[in-house]
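Okay, handing you the structure first.
Here the complex is missing one protein chain, while the rest keep their positions.
Up next, chain A:
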Amino acid sequence: MMEVCNCIEPQWPADELLMKYQYISDFFIAVAYFSIPLELIYFVKKSAVFPYRWVLVQFGAFIVLCGATHLINLWTFTTHSRTVALVMTTAKVLTAVVSCATALMLVHIIPDLLSVKTRELFLKNKAAELDREMGLIRTQEETGRHVRMLTHEIRSTLDRHTILKTTLVELGRTLALEECALWMPTRTGLELQLSYTLRQQHPVEYTVPIQLPVINQVFGTSRAVKISPNSPVARLRPVSGKYLLGEVVAVRVPLLHLSNFQINDWPELSTKRYALMVLMLPSDSARQWHVHELELVEVVADQVAVALSHAAILEESMRARDLLMEQNVALDIARREAETAIRARNDFLAVMNHEMRTPMHAIIALSSLLQETELTPEQRLMVETVLKSSSLLATLMNDVLDLSRLEDGSLQLELGTFNLHTLFREVLNLIKPIAVVKKLPITLNLAPDLPEFVVGDEKRLMQIILNIVGNAVKFSKQGSISVTALVTKSDNRAPPDFFVVPTGSHFYLRVKVKDLGAGINPQDIPKLFTKFAQTQSLATRSSGGSGLGLAISKRFVNLMEGNIWIESEGVGKGCTAIFDVKLGISNESKQSGIPKVPANPQHVNFAGLKVLVMDENGVSRMVTKGLLVHLGCEVTTVSSSEECLRVVSHEHRVVFMDVCTPGVENYQIALRIHEKFTKRHQRPLLVALTGNTDKSTKERCMSFGLDGVLLKPVSLDNMRNVLSDLLEHRVLYEAM
């Protein structure tokens, strides 16, 4: 049904142009409106980050509908059907709805979008800031690298000059300085002298007094201090018309000494000496000292200080070493000279000695021979004098040679085993004639615990004793002389600086020679042992002697790790000479000189010795009995342990028990015997006779309290040895 449209537009021909334009515009609008969403979709699809898709859809719908509206408008210019009008209306309605919705939506959206914008701006600012900071850090890092490199350069050398030069050069390079200078304190410490500069080649010797306020200011702190470019320390170059002098910074460089480095003590900056480092930025550059640059300078200053101290230490040690080497060389030469001298003297002595001895020998021998012939009394006297004098001379020569050898340590003791008791008796025998003539009784006391066989230098020991006793005889006009020998223990009196420590197989022999003769003034005692000195107060100057005797004795005593001293109460009160020497104890009891010749070889020591033999085996029993009877013992035999216990008494000195038969019962008897005899000296010695003497048997015997073990079958010699050993030990026990 065709309705009359209420469109105002007339038919096509009226206002055709206007119509046409409207038509065309509508068309284009439609096209544009359709293409916009297409473009939107295309670009949004391209971009990944668009958050408002829904809005886009809405917007798209709105545009599309508008476009549609305008498109449909095209049809309305001419007469159109109702359908078209309907469509048009629908479109318009829809469009209205969507546009309203969109409008409403936009109210929410637009603030968001705006905030996005602000955020973007914010982020951009942040980025810029970070960039700036990055720049800063990079600069710092570079600075740090520079410091490290600088330090490395500085510390890589131990030469003071190089260190300082390198410092200046590197600093100059790193910081792009115009000038860099180092002022060192002078020797007097009152002035600072310009020592090193960067640019100028050897500057004039330029000093400033150290007490300037600006210098004090810098020295007062460990930080780098900005100073005025006009201060004396900074005016290094002729100011030639520069407009603006660059900023100057000065820092102190501590000069550390060796003594500052105490252990566990960081060098105290109580050091007084500082050097001054002055750094100038280029003029006319408007550059300023940045904090990080100042820090760099401070660090460098410290490093320089350390490097310089190292250099100083090195110099010191080099100097010390050179000195030592010189001294060494000198000492070496001196030593060699001394050795040559000693050798020369020894050679001389030896030769002279030999040369002297030969005629000496002739004199003594022939004089002795002469003595044997017929002589008038005067002649005899003369010959005797000749003999005496020549033997004295011979002794003197020996003494001198000995002493010189003793002094340079080339004398060594000749150790051997000898009989100590015999030695003393021999000495006494030698001295007795003279003592008898002078009517001086001599007594010898040997301590009971004095070992008989000892290890030491027999000849020298005799010399010492002879010398001391001889002196006693020589310097006594009346009274008696007593010689005492004992084993010294640590609580006896000894000179305070000498401690007697008896060691395992050694002991200290103490010999005291007391005389009641002339005595010695206590003040003279120290001089006694010096060579060639004789106390003038001694009345017997005619007794002769060279005064070497005591000196030599002292040296021998020292060689024997001992000590010798003299005590005297004063002139006329006699004196006591005491010496200690270290001797070894000999293990072998049968030694040297006197062999033991027992009266009756078979019955030595054992005559009448009561022994008990316990053996179950009749044959063994008989054999053992025969053995012991042969040795002179009085033997009782028993054949069982019960019988043994019944029979054993304190009269039996030894009990021999057979422990061959397997079983422990045999050992029990040992325990029972121990029980029976509580007092040690009453108990008989217990000896086991066994078929094997391995360690376990021995241990078992020991654990059961047996005193000895014998292997069966026992030989005669074996038995004899064992018995004598056993009885010896028993004797020692009793002495305690």
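To be clear about the criterion, contacts are C-beta pairs under 8 Å (C-beta built on N, C-alpha and C of every residue); 3 or more make two chains touch, one makes a residue touch a chain; residues count from 1.
One rule holds for everything that comes next: contacts and distances are computed from a predicted model.
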Chain excluded from display, named as in UniProt, from "Histidine-containing phosphotransfer protein", "Cytochrome c oxidase subunit 4", "Translation initiation factor eIF2B subunit alpha" or "tRNA (guanine-N(7)-)-methyltransferase non-catalytic subunit": "Histidine-containing phosphotransfer protein"
Contacting the left-out chain in the complete assembly, out of A:Leu244, A:Ala286, A:Val629 or A:Met702: A:Val629
Of A:His146, A:Lys582, A:Arg683 or A:Lys712, the residue in touch with the unshown chain: A:Lys712
Listed residues A:Val84, A:Leu413, A:Ile525 or A:Cys660, member touching the removed chain: A:Cys660
Where the missing chain touches chain A, by residue: 616-620, 622-624, 626-627, 629-630, 658, 660-662, 691, 712-713, 715-716
